[in-house]
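Notes to accompany the following structure.
Only a single protein chain was left out; the remaining protein chains are all shown in position.
Labels run A, B, C, D and E following the written order; every chain starts at residue 1.
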Amino acid sequence: MHRGTSRFFPSLPAWPLIDAIVDRALEEDLAGGDLTTDACVDPSIVATGLFVARSELVASGLMVVERVFRRLEGAELTFEHHVPDGVVAAKGATLLAVRGPARTLLAGERVALNIVQRMSGVATLTHRYVAALPPGATTRIADTRKTTPGMRVLERYAVRCGGGHNHRDMLGSAILIKDNHLVAAGGVAPAIARVRAHAPHTSRIECEVDTIEQLEAALEAGADAVLLDNMDDETIGRAVELVRTRRGPNVIIEASGGITLPRIAVLARFGVDVISVGALTHSAPAADVALDLGLAGAWA
Amino acid sequence: MHRGTSRFFPSLPAWPLIDAIVDRALEEDLAGGDLTTDACVDPSIVATGLFVARSELVASGLMVVERVFRRLEGAELTFEHHVPDGVVAAKGATLLAVRGPARTLLAGERVALNIVQRMSGVATLTHRYVAALPPGATTRIADTRKTTPGMRVLERYAVRCGGGHNHRDMLGSAILIKDNHLVAAGGVAPAIARVRAHAPHTSRIECEVDTIEQLEAALEAGADAVLLDNMDDETIGRAVELVRTRRGPNVIIEASGGITLPRIAVLARFGVDVISVGALTHSAPAADVALDLGLAGAWA
Amino acid sequence: MHRGTSRFFPSLPAWPLIDAIVDRALEEDLAGGDLTTDACVDPSIVATGLFVARSELVASGLMVVERVFRRLEGAELTFEHHVPDGVVAAKGATLLAVRGPARTLLAGERVALNIVQRMSGVATLTHRYVAALPPGATTRIADTRKTTPGMRVLERYAVRCGGGHNHRDMLGSAILIKDNHLVAAGGVAPAIARVRAHAPHTSRIECEVDTIEQLEAALEAGADAVLLDNMDDETIGRAVELVRTRRGPNVIIEASGGITLPRIAVLARFGVDVISVGALTHSAPAADVALDLGLAGAWA
Amino acid sequence: MHRGTSRFFPSLPAWPLIDAIVDRALEEDLAGGDLTTDACVDPSIVATGLFVARSELVASGLMVVERVFRRLEGAELTFEHHVPDGVVAAKGATLLAVRGPARTLLAGERVALNIVQRMSGVATLTHRYVAALPPGATTRIADTRKTTPGMRVLERYAVRCGGGHNHRDMLGSAILIKDNHLVAAGGVAPAIARVRAHAPHTSRIECEVDTIEQLEAALEAGADAVLLDNMDDETIGRAVELVRTRRGPNVIIEASGGITLPRIAVLARFGVDVISVGALTHSAPAADVALDLGLAGAWA
Amino acid sequence: MHRGTSRFFPSLPAWPLIDAIVDRALEEDLAGGDLTTDACVDPSIVATGLFVARSELVASGLMVVERVFRRLEGAELTFEHHVPDGVVAAKGATLLAVRGPARTLLAGERVALNIVQRMSGVATLTHRYVAALPPGATTRIADTRKTTPGMRVLERYAVRCGGGHNHRDMLGSAILIKDNHLVAAGGVAPAIARVRAHAPHTSRIECEVDTIEQLEAALEAGADAVLLDNMDDETIGRAVELVRTRRGPNVIIEASGGITLPRIAVLARFGVDVISVGALTHSAPAADVALDLGLAGAWA
Partner (left out) sequence: MHRGTSRFFPSLPAWPLIDAIVDRALEEDLAGGDLTTDACVDPSIVATGLFVARSELVASGLMVVERVFRRLEGAELTFEHHVPDGVVAAKGATLLAVRGPARTLLAGERVALNIVQRMSGVATLTHRYVAALPPGATTRIADTRKTTPGMRVLERYAVRCGGGHNHRDMLGSAILIKDNHLVAAGGVAPAIARVRAHAPHTSRIECEVDTIEQLEAALEAGADAVLLDNMDDETIGRAVELVRTRRGPNVIIEASGGITLPRIAVLARFGVDVISVGALTHSAPAADVALDLGLAGAWA
């Protein structure tokens, strides 16, 4: 397990949520059938398919791949999972083997790959950020709501597979006061007072701050967490010191905006609690996964 | 217009297709409401929002952004489109201005940005590949079916905005004979014979080839198009020469697999007709678009 | 406004969420058309409908009622809203007037009433609990996840209309450690340690406790909030005292289970922060709203 | 069986209709996953859950409860049904036992309870009305279209579980002429003439009457059934006598509006055929059902 | 109006039901865009389209045609309805004129035609059966549940446009006892007793009979309606006489099975009340409607 000694295994999203995504993807690709396969491949031919990592990656989405084929076909399919989600797979490693009708494997190939490549891409990029943390650091790498429309549940799961943490799921999950909220409410203190009065008690009150002055106001007003937005390293260093001096570990410090890999270790050493990185989901390149198919003659 | 003198304007996908994507995205982000905005922002406050390019990009998806807000609110919203889809916007350029209730603008902000950043990201990356073509080249840059599940219609449109061309939309749109089809059918000649016998006459018959020998077989069998898969430049050069010698311009030559930007000009000069690039849709980083919001006091 | 000087106006759920509910309800009632109306009422007849409170209630859902009719008919409808959501309406008060084709009003009547009666029922029951708080109390009345399947967004909005607060929206919004989590994790301290390590930083850590001993363990382990579950008044009194002695106002105290109206004032005087009441949504009787229709001759 | 010697077993709604409700409910509660369970409960832990009646109730919806968990998990789950739908369960009785992964049972708990509590609540309230009928009475207790949006198929089934009867399912199932139809058509006689001319022959013609005069007109015009709306007991007595004198048992007499439990026996003794009660579905309090979970160590 | 002096105008199905059909149809045809139109037609070109009857037909579905285009485009479209639904249009008659962007008209053309051709086809065939009734006959021509999957609401509406009547909408709308129900229940008398005891009082009790003996049993048992199934003319004549002798006009007589146009007048003269014809919906040929498009230069 790439996340060391942790015993945490993220759960897959509930199946109805996954099925909705899978069915849409299958409809996108198969509404008109598979012309080439229907013409070239007799229905009696069976095949074995190996999903193979063509470069090192963190696996994510293999159970969803299985689901893709199960939506296409029933009991004739068998699956062998070689690498569980969340584990680093070396270049060349087989992730999953599937055996079944060749027509089914060919029809579902692209949808399956599109899903596992995207999910493993997100997991792998997340893992790179996590791996950039200095040894022993308790800082967490977190995602954002900058996800692909319709894919949030899978991308958030992939972030967890990569060793990252999830930020709030939606605008209704937690409070995050941003600049425009401050303007509308008339400043940090009234904004925090309003969310304290009106928002669910289940959420911490996090306030985005752009300057040390705003940070001081947020601490003053009793924020539970502060988001240091788009600050340079030096300012972040000063901000962390200020928070710890005034409130000790009781205020969570998040940094975001313009985060690059080399900055991760710096911010972690300052003692930032959470580094949130939009790129984990909005700009992760696809992981390189291939499906190697072997036709195996007529079904026995 | 980055596509020079061309008079081609791609159409948006049909609204019911767009609405399905937009509504899913809104549900993902707003099923629990917007806690912070509801607490901080009085419903009477209006705002003006500017969608601004934070780095040079090719615009795509601004009409979809408008749709996001229209699904949230009715007649109170006004929009001013500054940059049409498909046009290069300089860093700092305003793409779209929207004016309406501040609550609506804040509630829809993230969904709108997620869409326009992804679509403009695809368009911008496509444009980079198109711009790498030598002057006067007739080679086209094409996408693949390696799209994000559920987002195919928007990503294909974004490719067109970037000056690229679409490949087949789904497995039911056109014939592309791949290695496993060849194995199943018993070789190039029988595979082409089978698709000619069984598949719709509306599709060209394209055959993927890995070697010069396969290419010769495909030409022999009467393929309308050949896909040179994962060949190095030198082999592609020989392949193009072979095709042109034997069949002149009547066979379409596509190259795919391991395409990098520097290879584009090389392949174009060989006379390749189509270069298809999976990265256009599976690995495009998000374009950097921001929504600058100005609160404007109570609605007049 | 029944919520006194508060300037808080809850937002309606996003329209796509409302439309999904409205369309399902219309399909349930109108898949076979409206036999009686089609036979008896000529299409040229117009009508005026008054939604009237037949007993005192807190209004909720009138904008959804308008939406019901708008999904059935276009521009011919006019609406006049007399009582905004969240306001107490006296017995006999007109809430909303609608004018349009009689066929449309008759076809949509039952669906509209079912929605407004349920939503106003929830708001009215909530208001009764809120009104039971002693003057000046800062205790909040909160809902639970015990909502009607498919109606959560509307029922949570109705609770806000009644002056109540929302608890967490879904299992993914916030942490609430219950007895089975304690058993699985091996006790209060390891459970809190695990959620602190793995769950989003945006959520407060709330722990359900059944006994004073569990309460002490939760405080020890650093819970942000405690849920006193099914305790009698006397135990709750002792629990509040214990929390305030050890942690002052920094730990949120919620009471739940077996809450009846007469207990509200008692618990509020103890200083409980949140009283959550499942009955607000799972057992609210329908508010008594009628649609008085007057046929108005042929459409002018 | 609470319905005595009857051999009638209502069928569940078709699975696609149930699945749509279950999936919506799961999405409402699990779109963001289950934060607490994921953190606290290792995936290898299994549990046994007992759905227990905390007060006497008529069971309804236990097969739907099973479905909730089956949508979350596959073959690892086992179910033991102790009390079939439609049967009275004593306080403390176990209705259903389920064994499976603890994560699955915890994730589905609230959705399952919300469904069975609502359905059993409707069945139990219905049963109270049915039980109020005098011995030997042939009067039936019927529901109305005053159901919760999106839940009609389950609530109508629950009414049948409680020994009640269903009224028409939707506006397209049967004819019921109400006051506004009378106004629009120009009176009782023309209204009945119009529905006889235009509506499907499969429906009885039922006419709502507010007065004895209207009743006489309806009988005159050949109504198959009359709905005595909001009449007091004395008027209903006179109305029944009038109907039986003129038309014997050939006209069905329904009473509705302001029906309370004590009136049931009175109306039944008059010989009313059908008493329809909106409260069965619009105001039934949730039945008190709990899920007692026992964690059972690692899955064997 | 082909239905003579009747003042009955059927209502369209509720818009959410229509939109679901229209959107599915648009997605079927436009998921991949309109390749030819995008390439050939500049977006600035406007067009006028005339929906023209190429042979005599009864119009049905023109409002749905309008809806098809409105789902594709907003305010730029104008419509002029020349022939209302339910009216006979002569060969060559213009039914509807539409003006708007040429791209929109071309993209929606096929979906619009598929709908109006099917609906008008059903209406026209229905009209032929209705026209075959002898002058003055009160017999009604009715449809069945033999409709195209997903199209029932539109096909039932089309039957009404053609002057026909609807039978029960679904299995939950009304009772129709068929041969297998008789076998399961143990004969005509127990079957009728069971439906009288258990089914909603809103439905007439109709019993299918194959023989005169069964008919006598059904009358004996008090059926409200009888369905003479697959009987020859002579037997139907005897059956009608039997019913009228025993029960006068109080039992509705329906004939079905093997109904051909020439038999309509015969059965009507016997005094059959309802003739139900599956072919109205399962075998109606498409009406011949064309869309004549005129391109009108750039939009003014």
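Couple of notes before you dig in:
Basically, a residue touches a chain if its C-beta (ideal position, glycine included) is under 8 Å from a C-beta of that chain, and two chains touch if they have at least 3 such contacts.
Fair warning: this is a prediction, and the values are worked out from it, not measured in the lab.
Every shown chain touched by the omitted chain in the complete complex is listed here: A, B, C, D, E.
Checked against the hidden chain, the listed residues E:L72, E:A123, E:A191 or E:I264 yield one contact partner: E:A191.
Interface note: of C:A31, C:A132 or C:I253, the residue touching the hidden chain in the full complex is C:A31.
Counting the whole complex, the residues of chain E in touch with the unshown chain are 21-22, 24-25, 28-42, 45, 47, 102, 106-107, 110-111, 113-115, 117-118, 121, 145-152, 170-178, 180-185, 191, 194-195, 197-200, 203, 278-279, 282-283, 285-286, 293, 295.
Although one chain is not shown, part of chain C still touches it, namely residues 28, 31.
Take chain A: the residues that touch the chain left off the picture are 22-23, 26-27, 30-34, 37-39, 42-43, 71-73, 103, 107.
Everything below uses one rule, namely that only the chains that are shown with their structure count from here on.
Comparing the contact residues of chain B and chain C by number shows a mostly separate set, under half of all numbers used being common to the two copies.
Centre to centre, using the average C-alpha position, chain B and chain E are separated by 43 Å. Chain C and chain D have centres, each the mean of its CA atoms, that are 23 Å apart. The residues of chain D that reach two or more other chains are 22, 28, 30-34, 37-39, 42, 107, 172-176, 194, 197-198, 200, 203, listed in rising order.
The touch graph of the protein chains shown is complete.
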